[in-house]
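Remarks on the structure that follows.
One protein chain omitted, others in place.
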Amino acid sequence: MYGGGSIFETPKTDTLKNEDPVKIAAFEARIARGEKIEPNDWMPELYRKQLIRMIEQHAHSEIIGALPEGTWITRAPGFKRKLALMAKVQDEVGHAQLLYSAAETLGKPREAMIEDLINGKSKYSNVFNYPAFTWADSCFISWLVDAGAIVNQLANAKGSYGPYCRALDRICAEESFHLKYGHHCVIHMATGTPIQRKMMQEAINRWWEPMMHFFGPPDKISVHTEILMNWKVKMASNDECRNQFLDMYVPKILELGLTIPDPELRKDPDTGQWVYTEPDWEVFKKVINGDGPCNAERLAVRRTAEERGRWVRQALTRPDSIYVMPLA
Amino acid sequence: MKQEALKELLYKMADDQLILGHRNSEWTGMGPLLEEDIAFSSMAQDKVGHSLVMYQMLHQLGENDPDTVAFMRHADQFHNCQFVELPIGEYDFSLMRHFLFDHGELIRFELLAGSSYEPLSLAAKKLKGELRYHKMHADVFIKKLGNATEESITRMQRSLDYAFPFAMGIYEPSPFEESLIEDGVFKGENHLKDLWLESMTKVLNETELKIPDPEAVKPVVGGRTGKHTEHLQPLLDEMAEVFRVDPTAEW
Partner (left out) sequence: MESLDPRVQRLNIKQDGKDFPEKPELDQWITYEVFVQLVEDKPFRHEGIVHACDLDMAFILAKEQFTRRYTCSGIAVVATHEIWVSPLTEDQESVLDMDPSDWPDAGKEGNYEVCLLYRRGKQHEHAGQIQANSSKDAFRMTAEAYPGDAKPIYNVWVIPTDKFRFSTPEEKEIWDTLPEKRFREAADYKAGDKLTNFKNAIK
């Protein structure tokens, strides 16, 4: 699961100056025809760099995304929830594996990406820097954070890079389980005992702002890069994704008798766009830059996992093995 | 067939599977590499799934429903061996436990496939494919790490030495052994233990690891009769933390 938005840095388009215009024209024609770009095709350096960064950040978001819900993996109530949550968190790890593999076809080894993650050089989705206080938080994440991720991922699956699209197709198929499971949990909480309802409402209140942050800053203040749109690297704007999410899920939250902590929230019947209180983007920036409630813990856990697993990897690494980039 | 004997057999198997599955799920999201994180999680899910099948069978025999049985009992009501409740430790220990346990578990299921108690024989036939994978997985890791570097061999040996007396405790005989054997339900823990020793010795002999002498080792027993280490009750409290907020609620 992933909230993209504009956590990517702005590309420097002047790097294009050094590229062969004939090759660029053929490359752009292929994308315009709707064909995918494959690892062995020629591509501009800017395209390669931008994709590595984007897919890598997506992969980091999956592996870090396993942690907030993982908070409840040993405490899931009953067999059905226990099995489902184990499988769901496992899927997040699986998604990271698929995405790192897709990024690896572009020439960055997986361990180099993981190194950048644990050293704090590379970003991941901000939403995972928040704590899951109760079981209800894990229900919120499974349903609504995943729902937001699906909005993003379905858009990206129509992009131009073959290995990324194929990974996303697989991921989206698995996300349908996450979404249904999450909704199932929330329905049970909201229609359950007064304690359950209260837990669920409190989780929504805690997670609403991070959820609004999830899609990234509003289009009017985030940088647009025409060229990434043309190359089908970035497929939908932050506001489009946010609006689509609100359209699909606000009614589903309200029908459960739950409330959303934003008095301004409503759909404008004339424009079809949602009106809402702008979340605090200073908080967003602060958390992205490392000062959220769980940033330190999330990275420390990944670092520890790396450290504790190192002897296994090192014992079995063969010095004579031939490393090449994966094929597709 | 004596129901008491059958229930004892089902309970100890189910409790072993649940507790080990729960323990191994602690690695999910924190494994030594992404692919292994996924494989280990699947096997933990398989284990919890197996326990559910066993608790359902017990439910058919008049016991409480699986959720109540799994989430509401106190440690001294659990029949799992002490081996499975030990903390996950470092990966070497978790792997070694998986290796030792699943070699026996596969043989147990192969034996039970011929059980006179039909629900059990059907379940065993169906599920043994999963255990075959568990054994394949364990064997690959043990053979490699047991032959690789000084560090990996030392770690695996240390874990083997520590785990072995506990693993012997898996086969603590039940008071109903004779009745189970007589009725054709199960061939008995002693028989299983011999097959297990043979099976895992074969793999360990392909490594640098030295198997402790089974005759000289004192098996750690007691789990089958509700005597547990200090680790089980906290595990159960954690597992049931949400469930017990309101056991009558639907979560």
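The first chain written gets the first letter, and so on, giving A and B; residue counts start at 1 in each chain.
The criterion applied here is as follows: contacts are C-beta pairs under 8 Å (C-beta built on N, C-alpha and C of every residue); 3 or more make two chains touch, one makes a residue touch a chain.
These figures come from a predicted structure and were not determined experimentally.
Among A:Lys23, A:Arg266 or A:Arg313, the one in contact with the hidden chain is A:Arg313. Among A:Leu16, A:Leu154, A:Ile187 or A:Val250, only A:Ile187 touches the chain that is left out of the view.
Annotation for chain B: contacts to the undisplayed chain at residues 26, 30, 33-36, 38-39, 41-42, 45, 49, 87, 126-130, 132-133, 136-137, 140, 144, 238. By the touch definition given at the top, chain A reaches the unshown chain through residues 30, 33, 35-36, 38, 40-41, 67, 70-71, 73-75, 80, 83-84, 87, 94, 97-98, 101, 104, 109-112, 115, 118-120, 131-133, 162, 165-167, 170, 174, 176-177, 179-181, 183-184, 187-188, 190-191, 255-257, 293-294, 296-297, 299-301, 303-304, 307, 310, 313-314, 316-318, 321-328.
Definition applied: only the chains that are shown with their structure count from here on.
Note: centroid distance chain A to chain B, computed from Cα atoms, is 36 Å.
Contact residues on chain B toward chain A in their complex (touch as defined above): 22, 25-26, 28-38, 41-42, 44-45, 48-49, 52, 66-67, 70-71, 90-91, 144-145, 148-149, 151-152, 155, 238-243, 245-246, 249-251.
Contacts from chain A toward chain B in the complex involve residues 63, 66-67, 70, 72-79, 81-83, 86-87, 89-90, 92-94, 96-97, 100, 135, 185, 188-189, 192-193, 195-196, 301, 304-305, 308-316.
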